[in-house]
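With one protein chain held back, the other chains of the complex are shown just where they sit.
Per-chain residue numbering starts at 1, and chain names A and B are given in the order in which the chains are listed.
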Amino acid sequence: MSSATRARGAHGYASPYAAGAGLGVVLLASYILAGRGIGATGAFAVVAANTMNAASPAVVQSNAWLAERATGPILRDWLVVEIIGVVIGGFISAALAGRLQLGVDRGPRLGVAPRIAIAALGGAIMGFGAVFARGCTSGQALTGGALLSAGSWLFVLGAFGAGYLTMFFARRAWT
Amino acid sequence: MIAPFTDSSVVVAAIVGIGFGFALERAGLGNAPKLAGQFTLTDFTVFKVMFTAIVIAMLGAFWASRLGLLDLARVYVPETFLAPQLVGGAVFGVGFALAGLCPGTSCVSAATGRGDGLAVVLGFLAGVGGTASMLPLLQSFYLSTPRGTLLLPDVLGVPYGVVVLAVVAIAGAGFAIAERIEMHAARRKA
Partner (left out) sequence: MSSRAIVAGVVALLAAGAAFVGSPEPHAGSRANIRALADEIEHESDHVTALELAEWIRQRRPGLRVVDVRPDSEYAAYHIPTAERIPLATLATTSFDPRSTVVLYSEGGAHAAQGWVLLRTAGVRNVFFLRGGILDWMDDVMNPAASSDLTRYFGGTARTNAVPLPGGATQVVARMRRRSC
């Protein structure tokens, strides 16, 4: 197999090193232009806080964490705009590569409904972890990691350690 | 004027986000089974993308600062909370292995039409909101072991640049091992 074929995955994906380098340049550009890195959790936090505030202001106003994130228009928030950019960027890349497709990605042994349920559950569990960790793989592992923040690297250790352990028990969902 | 130049312009946020999402999808990280392959030790794309990105951004930031082009002191570094970040990270890892997507990649997955991506997005949103509502009860753990801005060089007592070299070395070794493992898995499948 030539190195070119080995570099591109079966679906025509870019080399992970090339994509990673591109991501690294984007992250560096963020440090330089904005004095901060990328993130995702914060955007979700702002959306959650504002949504909850609209539904039940009493809960939000009596909760410092939520109240702090329910101030001001959502679209002025740096991370919210950034995450909208992520959606757009992902869409453009998939469109260019012919990878746009309605469907549900899942392991070979999992039906659609169980997959959706587990995905939502996994998402909720990540939400719990991300609040305490002050971020996720984007804000902590990538952004904090590249800046050598100790807590960010602790996050990486915890996340990947637990991830491998979990997969030991949950591998039937994917294989 | 030395960088960083602005710290809140949403135009930069949009450009950075688009680049971020584009790079993730290019690598195939909008596809949950591919991501999950990291944890089943069959596909190391997650590790390769993450650590290449970290190495590039880390070296870039170091040298931009050293050459006087970037004022690192004005770049926001997340604060460290030892216990919450380790435990929160572990809990996050459990969800990550189950979902096969992280918050960022779930947005990419959803953007390309995947229902499971959307499920992770909504689940994460609910998880964050729900956890936040419970924070008053878990406040003492949430605020425990604060260390402010704490960098690895200070923790390890070695110069910043030495940690940079160590991270690059670990990434390099990791890449070599990953290629080996992937090659074995491919050979076994063939």
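Please note the rule applied: a contact is a pair of C-beta atoms (placed from the backbone, for glycine too) under 8 Å apart; a residue touches a chain by one contact, two chains touch by 3 or more.
Because the structure is a prediction, the values reported are computed rather than measured.
Visitor: May I ask which residue of B:11, B:165 or B:186 touches the chain that does not appear here?
Guide: Residue touching the absent chain, from the options given: B:165.
Visitor: With respect to the chain omitted from the figure, which of B:10, B:119, B:150 or B:178 is a touching residue?
Guide: B:150
Visitor: Using the document's contact rule, name the residues of chain B that touch the chain not shown here.
Guide: These residues of chain B touch the chain that is not shown: 55, 59, 61-63, 65-68, 71-77, 79, 148-151, 154, 159-162, 164-165, 168-169, 172.
As a working rule, only the chains that are shown with their structure count from here on.
Visitor: Please report how many Å separate the Cα centroid of chain A from that of chain B, as a whole number.
Guide: 8
Visitor: Which positions of chain B touch chain A when the two form their complex?
Guide: Against chain A, chain B makes touches at 3-10, 12-34, 36-40, 44-45, 48-58, 60-61, 64, 69-70, 74-82, 84-104, 106-117, 119-133, 135-136, 138, 141-142, 147, 149-155, 160, 163-164, 167, 175.
Visitor: Which residues of chain A touch chain B in the complex?
Guide: 9, 11, 13-14, 16-38, 40-41, 44-45, 47-49, 51-52, 59, 63, 65-66, 75-76, 78-79, 81-94, 97, 99-107, 112, 115-167, 170-171, 173-175
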